[in-house]
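One protein chain omitted, others in place.
Presenting subunit A:
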């Protein structure tokens, strides 16, 4: 299993896309942090980049890569190895290399320019998002019949989480604005890893007070240790659940 992971990892390095991804992130981070003098403002802009880029690029890239390595997977399956093992090692290789790229591209500039606790949180949320959307990509891969549909699904899913979900949430807030929905919102937010990541990160910065009264409620829950653990746990669930589902489907899939 480790061998397969290693091959995936090496293949991705040769691919150079990961390298480009890492360099783009690094350039963006250095420029943003440099422009704003490495303050909380820089962290916020970087957060926006992370929340937009990581889900979209991870999902798209991972889906395309999985489809491209379909023949390799089929070849491996002709050997006496378990399907679960192969899928897991594909996932591990992909997620780890994307996470490594993110850590290099964003973590390193942060470590140099803004070495504070919030930066660590940003890297952590980025890595978690990478794991989550790689596993979502894997699920898309095992569920879709061909590459075109897979990529289409990947685009829709990533847009759903970065944009559409917030739109629906906004509609929900407007519709039920006369009711005490603050608690419900925390619940709804658990269904979107991107929102979880954003709020988790915002509460680390002092812009959190801008969120006012309802922010105080979020802060009371999400800002506390239990809340942080809850959101991280939710995000881990978001990584594990699609992965398990993908394995289940893949085990029975007719290739």
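One rule holds in what follows: a contact is a pair of C-beta atoms (placed from the backbone, for glycine too) under 8 Å apart; a residue touches a chain by one contact, two chains touch by 3 or more; residues count from 1.
Convention: contacts and distances are computed from a predicted model.
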item	value
Omitted chain, identified by the protein name its UniProt record gives, among "Ion-translocating oxidoreductase complex subunit C", "Na+/H+ antiporter subunit G", "Carbohydrate-binding/sugar hydrolysis domain-containing protein" or "Autoinducer 2 import system permease protein LsrC"	"Carbohydrate-binding/sugar hydrolysis domain-containing protein"
Per the touch definition above, residue among A:73, A:122, A:189 or A:239 touching the missing chain	A:189
Per the touch definition above, residue among A:12, A:47, A:62 or A:101 touching the missing chain	A:47
Options A:111, A:170, A:229 or A:244, residue touching the unrepresented chain	A:170
Which of A:104, A:124, A:181 or A:236 contacts the chain that the document leaves out	A:181
Touch residues of subunit A, complete complex, unshown partner	41, 44, 47-48, 51-52, 162-163, 166-167, 169-170, 173-174, 177, 181-182, 185, 189, 195, 198-199, 202, 206-207, 209-216, 218
